[in-house]
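As you look at this complex, bear in mind that one protein chain is not there, while each of the others sits in place.
By letter and in written order, the chains are A, B and C; residue numbering begins at 1 in each of them.
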Amino acid sequence: MMRRDKTFEFLIPRQVDDLDLSRGTALYMEDISVSFDGFKAINGLNFYVNTGELRAVIGPNGAGKTTMMDIITGKTRPDTGSAWFGRRMNLLRMTEAEIAEAGIGRKFQRPTVFENLSVFDNLELAKAGPRGVWSTLRAWLTVDEQERIEELAEIIGLKDHLPVLASTLSHGQKQWLEIGMLIMQNPLLLLIDEPAAGMTHQEMDRTIELLKQLAGDHAIVVVEHDMDFVRALDAPVTVLHQGAVLAEGSMAHIQSNARVREVYLGTQATEAI
Amino acid sequence: MHMTTTTETKRSTAFGLASAAIIAGSLSSVAAHAQDDTIKIGVLHSLSGTMAISETTLKDTMLMLIDQQNANGGVLGKQLEAVVVDPASDWPLFAEKARELIEVEGVAVTFGAWTSVSRKSVLPVLEELNSPMFYPVQYEGEESSRNVYYTGAAPNQQAIPAVDYLARDLGVERWVLAGTDYVYPRTTNKILEAYLSAKGVASEDIMINYTPFGHSDWQSIVSEIQSFGSEGKKTAVVSTINGDANVPFYKELGNQGISAEDIPVVAFSVGEEELSGFDTSPLVGHLAAWNYFMSVESDVNDEFIDTWLDFIGDENRVTNDPMEAHYIGFNMWVKAVEKAGTVDADAVADAIIGVSVPNLTGGYSTMMPNHHITKPVLIGEIQDDGQFEIVWETSGLVAGDAWSDYLDSSKNLIASWRAPLSCGNYDVTTGVCSGQNLE
Amino acid sequence: MHSLMCTLLLLSPTLVAAQEAITSGDAELDPIFTAYVDGDRTDALTTLAGLDRGDKRALLTGILEGDLVLWKTESRIVRVEKDGRSYTLFDLVSGEELDTVRSRRVSRLKLDNRLRGFLRKLIAGLGLESEDPVERLTAVRALVSEPESIERQRIDALIENESNVDVLAALRAVRARQLVASSDPLEQQAGITALASDLSADSRRAIRDIANAPEDAELAPETREAAALAMVNQQRSVERYRTLETVFFGLSLGSVLVLAAIGLAITFGVMGVINMAHGELIMLGAYCAYFMQLLLPDALGAALMLSLPVAFLCTGAVGIVIERSVIRFLYGRPLETLLATFGISLMLQQLVRTMVSAQNVPVSNPAFMSGTVSFNEVFSLTLNRLYILAFCLVVFTALLILLKRSRFGLEMRAVSQNRSMARAMGVRSSRIDSLTFGLGAGVAGIAGVALSQLTNVGPNLGQAYIVDSFMVVVFGGVGNLWGTLIGGMTLGVANKLLEPWAGAILAKILVLVFLILFIQRRPRGLFPPRGRAAEAH
Partner (left out) sequence: MSHLTGLFKGTPSLHGPRLLGRRSTLLFSLILLAAIIVIPICHALPPDHPFYLGTYSITLIGKYLTYAILALSVDLVWGYLGILSLGHAAFFALGGYVMGMYLMRQIGDRGVYGNPDLPDFMVFLNWESLPWYWWGFDAFPFALMMVLLVPGTLAFVFGWFAFRSRVNGVYLSIITQAMTYALLLAFYRNEMGFGGNNGLTDFKDILGFSLRSDSVRVGLFIISGLSLLACYLLCASLLTSRLGKLAVAIRDAEDRTRFLGYPVDRAKLAIFTLSAMIAGLAGALYVPQVGIINPGEFAPLNSIEAVVWVAIGGRGTLYGAVIGALGVNAAKTWFTGAYPEAWLFALGALFVVVTLLLPRGIAGLLFGRKKKAEPVRENDTAATTAQVRP
C-alpha cells in the first residue's frame, strides 16, 4: 500500500471495514450523561463532528471537556446516551484498544510519551499496523518504514533526537512527539487536548499549520484554553458549559453570544494561562 | 536503548568486573581444612526464622556441653571445637549447611535439626558423606538411618504410655486426637488410632482434627471438643499441636471454661521452654508426656540445671527434654569415641551400639541397635509456675521403636545396624532390606 | 519389631522414697498428712473431710490451691505465701510466720487431675449448707451429674429452704434428674417435663436414653413418647443455638480481622501507602501489653487498660518515625513503599528478637476478661471475645467520628484527595501525612493489645496477620472504613461457616480463593471508591 507519489503517506485516510462515513458525520454523541459521586460531569450532551472537519472546543474548568474525550476513547462509560463513530460503530461497546484501532487517536493534555523509550521507538510503536502480541513480537521495520519515521521526525523537528530517550526532551518537544505519534497512528478522528500548552509562539504557529494541513482528510477536535490559538485556528467553535453544549459556531459568532460572555468570557480572567 | 559506544564499553567492563567479583566472592566462602589438634563438632540448629524459638536453646546446650568436656580434658586428648551454623529455619538450607559442616569444615559429628522435615532434608547428605548426626527431638518414627542417632522419643516412648496412663488412671474412654497437619501428628495419631482400636475403643469415640501451622482461631474446634466431651464418657485430648498454635488453643480452652478436670489435654510438644511463653494459670492440670522434666528430682539433674543457669546467666531460664536428649547423645558419642579410639564414623558407629550413659532422671540410657535409645516415660501436670509435676512414670525404661507395630505399613519392619543385618528397614516376612541403604 | 519392644526392668529412683513422719503442729492432722504424702491420698482426703473441724474447708482448699506445702528440711506441713521464687512460710494452725525460704526448699502437696476433681467434690459437698449462695450453687451443681448421691428427702428439704433463684433452679434440676431415673412412670414423665427445657448435656442424654431405650425395656409408652418429643425439641434448639454460636464465632474472628486491618485501612486506604510493617506495629502493640503487665504485676487488668494508650502512643510514634524517615520520600511510588516497609518489618522483627527474646512472652488475661456469659447450657459466649468484639466496634466508631467530624479528619481527607489544593488552603500537608500514618500505626498498636489476649505474643505475631489484613482492606474497598468493617466481618463469618464443613485449613484456602476471584470481578472491592479521582489512573 505504499504510495510514494504522495509526500505524506500518513495523510491518506485509512479504510476501516466497519466504518461507514457515508453521511459525512464522523462522530455522533447524543444525550450523553455521566455523573461522579452525584456530580454531573456531562449532562445531556449532544455533539457531532463531520468528516474532515477541524473543530475547537472551549469551556471553563469542569465543563466536561476531558470527560467527553474519555467517553469517546472508551475510558469512561456514560450513564446514559449513545456515541457512534460513523454510522455503524457503537463506541460504548468497544474497548480503548478497539476504538484506537478503528481510527480515533488522542493526544493528552499533559504530554504522555513513553519516557523510557527513544523518540524513534515512540514513533515506531505508534505506527499504524498489526497490533497483536505475536505480530508485535515478530514485527520488523522495513527500510521504507524507517525512512518514513525519519521523515516525520523531520516534520516535527525531532530528527536529531531520534535515538535519545523521550524523557530527555523539553516540554514542547514532547508535545510535538506526541502529535507525531498521533500522526503515525493515522487516525480518522483526532482528539487533541490543549496542544499549545508550554509551546513558544513559533511552535504554536507550526502546530496550527500542521493541524490545518491535516484537516480535510482527518476530523480533528481541539480542546484549547488559549484564545489566541483558537482564533488563529480559524475553525468552528463549540462551547461547553456544565456538561452540555452552550453554543456553537464561528469564533465571531461565539464572541457575540451573550450567555457565553456571561459564563465563559466573564470568567476568562481567572482562566487565562 | 541507544547508548554511545564509549558508555556501552564502560558499562560492559564494569559489569564484567562486578560479576567476576561476585563469583569470586561466593567461592571464597570455601574455608580451609580442619586443623589437626582439635576435633570439630557441628551444631546445626536454626538461630533465625520461625524455629529459632526452640532451637537456639539447643545450640547453647551444645556449647555448654562442649565447654564442659573441654574443661575435663576433651576427647582422645584433643580439645573439641564447636562449629555453629545457622540454617535459618529454611529446610533446603539444612542440607546445604550440613554439607558445609562435613565437607568444608570437616566435623566429626553433627548435633542438630528439630523438625522432621529438616532431618529429612539433611539425611541424604549424611548418608552420602557418611557422617553421624544426633537428632534430639521427639519424632514420628518410621525411620532408621545408618547415620542418624535418634535421642528424642519415638512414638512408643511418649504417645502410647501417655494414652495408657489416661485410660488407666483417669478412666478416659473418649479421645480427641488434635494435631497440626504435618507428618509427626499424622503418624502419631495413626499409631494411636490403631492402638486404641486394638484396645477396644469404638471409632465413634475417637475424634481426629487437623489444623494448619500457627492456627490461631480455635473457637469452633474447642466448642466441638466440648460437645464431643459432653456425652457422659470421660474425654481427653491428645494434642500434637505444634508450636505457636498452642497458646491460642489453651487460651480458648480456658475461655470456654474447659478445665483439666473436665477434659484433660495431654501434649507431646509442650515443654518447659514453650510454657515460658504462656500464662500458665489457666492451664494447671493439663498434661504433657516427655522423657524428662526440669522438675525431676535427681542429683544429676540438679547439677545439670545449675550448670545451665550458670552458663546462660539467667536465673529464669528452664531446661527441657530435647536438651536432655543432647546431653545423652553427646555423652554417648564421647564414650563411643573413647571406646573406638578414633572419631572415624564407621568405628564410632560400631562402638556406640550398646553404650550406656546416665540420663538426667537418675538412670542410664542405652543406644539400641536401631539407633534409638532407652528412656523412661514421664507424665507431668502443668503447674502455675510453668513447671511440670510428675504424676506418673514407667516402671522401667522403654526402648525406642523405629517402626511402629501398630501401622500396617511398618509392622513387619525392623531396624538393626549391627552386623550381620546392618539394615534400617528389614522386612521380616520377605527378608528384604529396602530403602536408604541401597546404593 | 516385637523382639526389640522390651521394657528394661530398671527401677527408677525418682519417685519419692519413704519419708519420716510429717508434722503439722496439730496432732489430729499429722497422721492424715503423713498418709497423704506417703500413702493413699484419696483416703487421707476423705478422712480430713470427715473430721469435725471448722477449718477443714480451708485446709482442703489450701491443698487444692497449692497453698499447703511440705517444708522439706523440717518435714513439716506449712501454709505458704509466694513472692516470686521466695516463699514465706506460716504455721498451719497458729498462722505464725516461720521462715522465708527459696522455692526449692519446699515441695507442694502432690495433686493430680483425678485427685483435684475428687477434692473439688469434697469441698463442694461441704458447701450445701453454706451461708454463701455461690458455694451452695457450686455444691448443687456438683450433684447434677450424680443425682443418686443424695437422698430425695434431703433435696426436697433444701428446696423448701432455698431462697436464691439460681440455687433453686439447680436443686430442681437435681430433683428432675432423680425423677427421670425413677421407676414410676408418672414420676418419670414429670421428670421429663421438668428436663425438657434444660439443654444441659446430662439432661439431654437422660431423655435420649429413655427415648432410645430398647424395645424390651420396662417403659410406659406415654413415657417413651414424651421423651421422644422432648428429644426432638431439644435437638432443634441445640441446632439453633449452635448456628447462633457459629455466627458469633464468625463475628469474633471478623472483629480480630477488622482490628488487624483497620490501621491499614487508614495508611493504605487513605494515604495509599503499602505498609508491610503493619503486622510488626501490631506486634509492638502486643509487646506494650506485655511490658505494662511486667510493670504492674499485681493489677493485670489495669495494666491491660493502661497499655491501650501506651501502645497507641508508642506504635504511633514508631509510625511517625517511619513516615518521616522513609515513606515521605516514596509518595506516589506505592510499590517501592511496599519494599521499603517490608525491609522495616524485617528489622523490627529482628529488633524484638535481639532486644527481648526470640521466645514468646506470656500476657495474662485479666479476671474480668475470663469466663463466659451463659445464656443456657449449650449457648454461651466467651467474655474475652465479647470484649474484643465490642472493642473493635468502639475503635471503629471512634475512627469514623475522627475522620468525619474532626478538623484533623477533614484535613486528612483533603490531603488525600487533592494535595496541592489542600496545601493552597493552608493545610500543612506533610504534617498531616505524618499524623495520619501515626494514627494508622497507633491503631495497629491497640489492635496488638487486643490480640495479645487471644494469641502468642512473639516476634512472628505480625506476619500471621499481614496477608489477612491486606485482603480485608482490599475486599472491603480501599479508602472506606465501612468497607473494612463489613469486609472483615463477612470474611470472619464465611470462614467459620465453612469450617465445620471443610475443616480449618480448607476453609482458609477457600476464603482466599474466593477473595482472589472476587477482586478480579470487582477490582475495587465491596465499596469501591467513587468519582473521577478513582476513575483517573
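Basically, a contact is a pair of C-beta atoms (placed from the backbone, for glycine too) under 8 Å apart; a residue touches a chain by one contact, two chains touch by 3 or more.
This is a predicted model, so every value here is computed, not measured.
Looking at the complex as a whole, the chain kept out of the display touches A, B, C.
Only one residue in the set B:79, B:227 or B:434 touches the chain that does not appear here, and it is B:434. Contact with the chain not shown here comes from a single listed residue; of B:74, B:212 or B:257, that residue is B:212. Interface note: of C:165, C:335 or C:424, the residue touching the hidden chain in the full complex is C:335.
Considering the full assembly, A:73 is the residue among A:51, A:73 or A:238 that touches the omitted chain. Residues of subunit B that touch the chain left out of the display are 2-3, 7-12, 14-16, 18-20, 22-23, 25-27, 29-30, 47-48, 85-86, 88, 90-92, 95-96, 99-100, 103-104, 115-117, 120-121, 123-125, 128, 142-143, 181-183, 186-187, 210, 212-213, 407-410, 413, 424-425, 427, 432, 434-436, 438-439.
Residues 268-272, 274, 326, 329-330, 332-340, 342-347, 349-351, 353-354, 416-418, 467, 470-471, 474, 478-479, 505-506, 508-509, 512-513, 515-517, 519-521, 523, 529, 532-534, 536-537 of subunit C touch the missing chain (whole complex, contact as defined above).
Residue-level contact of subunit A with the missing chain is found at 61-62, 66, 73, 75, 95-98, 100-101, 105-106, 108-109, 112-118, 120-121, 124-126, 131-133, 136-141, 143, 146, 162-163, 165, 167-168, 181, 185.
Note that only the chains that are shown with their structure count from here on.
Placing every chain at the mean of its C-alpha atoms, the farthest one from subunit B is found to be A.
Subunit A and subunit B have CA centres that are 72 Å apart.
Multi-chain contact residues of subunit B, defined as those touching 2 or more other chains: none present. Within the complex, the subunit C residues that touch subunit B are 1-16, 66, 85, 103, 108, 110-114, 116-117, 120, 201-202, 205, 245-246, 249, 252-253, 256, 350, 353, 358-365, 370-372, 378, 380, 382-385, 453-458, 460, 464, 495-496, 499-500, 503-505, 508. Across the interface of their complex, subunit C is touched by residues 48, 50, 52-53, 56, 156, 169-170, 181, 210-212, 214-217, 219-221, 223-224, 227, 230-232, 244, 247-248, 251-252, 254-257, 260-261, 264, 273-274, 276-282, 285, 287, 296-298, 315, 361-364, 366, 368-370, 374, 376, 381, 383-385, 389-391, 393-399, 401-403, 405, 413-415 of subunit B.
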